[in-house]
Every structure is written in structure tokens, then in C-alpha cells.
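The complex appears here minus one protein chain, its other protein chains still in place.
To keep things simple, chains are lettered A and B as they appear, and every chain counts its residues starting from 1.
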Amino acid sequence: MREDALLHRRVATVVGWAALVSLAVLAVLGLWVAPPDAVQRDAQRLMYLHVPAAWLAYLAFGVTALGSALYLWRRTRSPVWDRIAGASAEIGVVFTALTLVLGSLWGRPVWGIWWAWDARLVTTAVLFFLYVGYLALRRIPGPGRATRCAIAALIAFVDVPIVHFSVDWWRTLHQEGTVFNDELKAQIHGTMAFTLFWGVLAFTLVFVYLLDKRYRLEALEEGRDERELEQAIAERVASGETGPGGAADLVDSGAPR
Amino acid sequence: MNLWREVMLVAGKDLRIEARSRVTLYQVLPFGLIVVLLFAFALDPSRGVLARVAPGLFWVAVLLAALLAVSRSFQVETENAARDGLRLSGLDPAAVFLGKAGAIAVQLAVLEVALGAGVAFLYDVELRSVGLLVAAAVAATAGVAATGTLYGVLAAGLRVRETLVPLLLLPVVAPVMLGATRAWEAGLGRAASDGWPWVALLALFATLYTSIGMLAFGSLLEEA
Partner (left out) sequence: MTDAGYVVTGWVLTAVVLAGYWASIARRTRRARRTLPPDRTPAPPGETPEP
């Protein structure tokens, strides 16, 4: 491999095509083969995207946290883990946003509201903002970037279960949770269950493919940043030798430092 | 020097700077009070709306003021290569963390007493269980101070520090917001449920982030 990557190029291509095909199959299953739900009717078909997207949002966050932890641990420290963390975070923020929007599109016809204050939704919204903060941090260049981001990722990761638990407890006390929980925990069987499972599978393939692709970009940009830095240093040194005020000038003229 | 003495040293330094400059007293505290006042403009001061939402508004005001307190705490370290001084001082980074967080916590405590009085006065609330109110405030303040110090040092050397720290800090302390408000609702007699379990949650949060802070402060100070 001439480029730094997670997967061999041919493997990545295969994964990419597999992801595309499985998404197409998901569309057929979700929009046509699977029957409408007894209660939710056709709106159920959004679940085949919303649940996999949510799974991906949290999986990506886990990968970012894992990459961050492995980067910080001296025995496994490597820029590879930092790049994985960064790549996964960008993918994660996209899927978190998608999860929230799909959730609203589902909630409107089924519950009649765009938003509800239950643990799952609120935690996902907080997750979105945690991602945004991480990515803002990631944009700041410098030698300490990897460590800063890694610690920030772990601070955020530890927070997610606390947020979920506290909101869950809060809403249970207010007894508004029951209606939503009942509907979400409803048993699904047969084709619908299979389609849901297929959706999770398809999205996981999408994640692996995108992670590798984004990782390559991360590695390339790191290389570019380093070359730009080398170039800037070289220019500074060169101008110091010939231009006025350079250190070499002072030494030659014998001027006191 | 043992840990506790080092903590006192750092906290004492920060509090002495505050005693001389009075930034928290003359700028952050008025800011908090203005926020409390603004809420009254935004909401209906009559019909008991303010009294009902007073706990939440109080904690929002405290949280916003905490952003300024954290910013100030690390602002003082930017001059005269103070950060280098901290790094080279030989002090245990965990002690520096506890010292700075402790100083922020003390300043926030003063703030909370003043804002609490302001809220009680302007929003017309009754104090039901002072013990609960104090316990919740102590735990919440510790959690916010610890997390704020953690993000403060993380962003210490960065140019975008001012806009970054609020974005990083506020989502993470959402559980503190939640727990503190619920505990204060109970403490002010505005909720049927027990406030003490929320205090336990706040204490858990504070312990967790204080531990993380003690572990991570050293690495973050190196990079700052």
C-alpha cells in the first residue's frame, strides 16, 4: 500500500460494493417486501433506516472512544489510533444528525409530534453536540492535537451513559415515559425483524467502508500538513541566511545579541 | 510537599489573584445577576411562573457564570509564561488540578449564595429543606468546577479558547443541570419526589470528573 489505510484497496472496493448492494436490498425489503405495521402503518418503514442509523451513531462513538484510549495508552500509542478516532467521529456526527431527523420524520405521523423528551432522544441530541465539540477541537492543528482530542473523546464517552440514565430517571418520575416505551418495545416478528437486522448489517458495511475511506483522507491531510510545515521552516531558514535581520547576519557583523 | 499542601498552594494563589483583581466579584457576579434579571424579562413575572421555574433558572445562571469563571481561571495563566511556571514548578499535576478546580468552586460558591439570594428575592420562593439545597449545590459545584478545569486546561493554549470551552463544557455537564434543578425543586418545596437521590447522582458525577481531571491534567498541561 502506498497510501496509509486500514483496508487493502481491493478489500475496500469489495466492501464498498457489498455496502451498496446491501443498501439496495434494504430498500427493496423496507419499502416493498416488509408489510406495513399494524399500529404505525407505513411510517414503520422509516424504522428500517432510523434504527440502523442510531446503531451506527453509537458504534462510531465507541470506535472514537476506543481509538482515543488506545492512543493514550503508551503501549499502543500510534497515529493510526488517532486517525481512526478522528475519522470515526466525522462519520458519527453525520449519522447522529441523520438519526435525529429520521426520528422526527417517524415521530410526526406516529406520535403527532416532532420531538419528545425521553431518554433516547435527549441522549442522542447530547451525543450530537459532543461530536460537534470533538470535531471543533479536531480542526485545531498542532502537535498536541491527538492528546487533546483523545482526552476530550473519553470525557464525552463517559458522560453518555450518565446523561441517558439521568434523563431516563427524570422522565420515569414524570410518568410520561410509559407511552413511548411501550410502543418502542413492541414485539416485531418475521419479515420486519429480518429487514431491521438487514438494515443494521448494511449500515455496518457502510461504516467500515466509510471509515477506511475517511482514514485515508486523514492520513493524507496529516502528510500534507507536515510537508507544509517543513516547507515553511525551510523558507524561514533560507530567508534568515540572505535577508536582513537574520541570525546569520548578526553573527557575521559581530553585533551583540 | 504533600498533595494537600500543594493543592492549598495553587488554590491560594488563584484566590489571592481574585482577592486583588476582584474580577469574579465585580464582573462575573453582576453577570449572573443580570442573567437572573433577564429571565424575568423573558418570562412572565406575574402568575407564579418565575417561582415555578426558579430552580432551573438559577442553575442556568450559575452555569453561564461558571463559563466566565473557568475562562478567567486560565486567563491568569497566559501572562508571564505562567503555564510554563506551573509545568516546571515540580508540583504534582493532580494537585494543580485540584487547586485550580477548588478555587473555581469557592468562587462559584460565593456566586451561588448571591444569586440564590437574588432568586429568592426576585422570584419569590420559599426555602423548604436547606440541607438538601446545600448538599446539591456542593456536589453540583464540584462537578462543574472539575469538568470546567479539565476543559479549561485542554483549551488553555488555543486561540479559539473562548468559544470552544462553552461548546465542550455545556453538553457534558447536562446531567449536573438536570440533577441540581431536580434537587432544588424538591428543596424549595416545588416537587413531590425526593431530591436526595439526585444529590447522589451529582456526587457520582463530581467524583468521576475529579478523578479524570487528576489523571489527565498532567498530559494536558504539557500540551498547552
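Please note the rule applied: a contact is a pair of C-beta atoms (placed from the backbone, for glycine too) under 8 Å apart; a residue touches a chain by one contact, two chains touch by 3 or more.
What you see is a predicted model, and the numbers here were worked out from it, not measured in a lab.
**Q** Checking the contacts here: which visible chains does the omitted one touch?
**A** When the entire complex is considered, the left-out chain reaches A.
**Q** Just to verify: which one of A:R120, A:R138, A:R171 or A:R216 makes contact with the chain not shown?
**A** Residue touching the chain left out of view: A:R216.
**Q** Which candidate, A:A43, A:L66, A:A116 or A:I140, sits in contact with the chain we can't see?
**A** Considering all chains, including the one not shown, the answer is A:A43.
**Q** Among A:V11, A:V25, A:L105 or A:V132, which one touches the chain that has been omitted from the display?
**A** Looking across A:V11, A:V25, A:L105 or A:V132, the contact with the absent chain belongs to A:L105.
**Q** Considering the whole complex, which of A:V39, A:A193 or A:I233 touches the chain not shown?
**A** Of the candidates A:V39, A:A193 or A:I233, A:I233 is in touch with the missing chain.
**Q** Which residue, A:V11, A:A27 or A:A116, contacts the hidden chain when the whole complex is considered?
**A** Selected residue, touching the omitted chain: A:A27.
**Q** For review purposes, identify every residue of subunit A that touches the missing chain, sorted by number.
**A** 2-4, 23, 27, 30-31, 41-43, 45-46, 49-50, 53, 79, 91, 94, 98, 101-102, 105-106, 108-109, 206, 210, 213-214, 216-217, 219-224, 226-227, 229-230, 233, 236
Just so we're on the same page, only the chains that are shown with their structure count from here on.
**Q** How far is the middle of subunit A from the middle of subunit B, if each middle is the mean of its Cα atoms, in Å?
**A** Spacing between the chain centres: roughly 30 Å.
**Q** Please give the residue numbers of subunit B that touch subunit A in the complex, ascending.
**A** By the definition above, subunit B touches subunit A via 147, 150-151, 154, 157-158, 160, 164, 167-168, 170-172, 174-175, 178-179, 182, 193, 197, 201, 204-205, 208-209, 212, 216, 219-220, 222-224.
**Q** Help me check something: in the complex, which residues belonging to subunit A touch subunit B?
**A** Where subunit A meets subunit B, its residues are 72, 126, 129-130, 132-133, 136-137, 140, 143-144, 147-148, 151-152, 154-156, 158-159, 162-163, 165-167, 169-170, 173.
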